[in-house]
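Of the protein chains in this complex, one is absent; all others appear in place.
Let's look at chain A:
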Amino acid sequence: MASKGGAAPSTYTHAPTNKTRRPPFFPDSDVDWLRSDGRGFHQCRPAFFRTGAVNSAAGSAYAESGKTKVIVSVFGPKESKKAMMYSDTGRLNCNVSYTTFATTVRGHGSENKEFSTMLHKALEGAIVLESFPKTTVDVFALVLESGGSDLPVVISCASLALADAGITMYDLVAGASVSCLGRNLIIDPISEEESFQDGSLMITCMPCHYEVTQLTITGKWSTANLNEAMQLCLDACSKLAKIMRSCLKEAASASKD
């Protein structure tokens, strides 16, 4: 983590709370408003990945996307608990937790109880579970700072950590989300934008297979919007996967030297 240098101080800056009360958007108008971080509607935040964040884990990864900062470690495969029944495929155990200081209001992150199951569902289709029968792989994710689009970042980071741990997978899993604000679709929303959204769509996919492993939609969507949003997400996923791949290659060539 030390390698990210200049980006470090932003970890503990608090977003001013008065911002959340001011509606910064004009959802019903066609006026071109600007996103508060100056991005275009279809532009993702810069993503940063690094493997090997935790020494004691079999594999681990750190991911940063704008203000969202996530650390994931993978343990195992190790023997399944005695109480569990025999299984000729491996088991995957996922857990997502937030630090108490991850959100502007302390301890607000625990609202996202379903993230653990969502992470599990997004990953299990990509892992070759047959390669480690009778054993369990633990995936623990910790959101250090929540800056919006947390779950897609967690999922991408977790698949990178699994690859770092040497777990056989069909493909890397990359995630992206799109928010619908009035008539506009914005990709990779920050927390502020998420709190005003009319609808959201999240896709995690295996870009090389062109297969969607997990998809959730909330809010009201028309077919045209839905198809556009899905295409936006899929494009973003394949770009993200390239960054993840190059990060893995970098780590592999560094360990050779």
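FYI, a contact is a pair of C-beta atoms (placed from the backbone, for glycine too) under 8 Å apart; a residue touches a chain by one contact, two chains touch by 3 or more; residues count from 1.
Convention: contacts and distances are computed from a predicted model.
For the omitted chain of this complex, the UniProt record lists the protein as "Ribosomal RNA-processing protein 42", which is one of "Ribosomal RNA-processing protein 42", "CDC45-like protein", "DNA replication complex GINS protein PSF1" or "CTLH domain-containing protein". Contact with the omitted chain, checked across A:Gly52, A:Pro133 or A:Gly199, is made by A:Gly199.
Which of A:Ser36, A:Asn227 or A:Ser246 touches the hidden chain is settled by the complete complex: it is A:Asn227.
In the full complex, the hidden chain is touched by chain A at residues 20, 27, 113-114, 117, 121, 124-126, 180, 194-200, 205-206, 209-223, 226-227, 230, 234.
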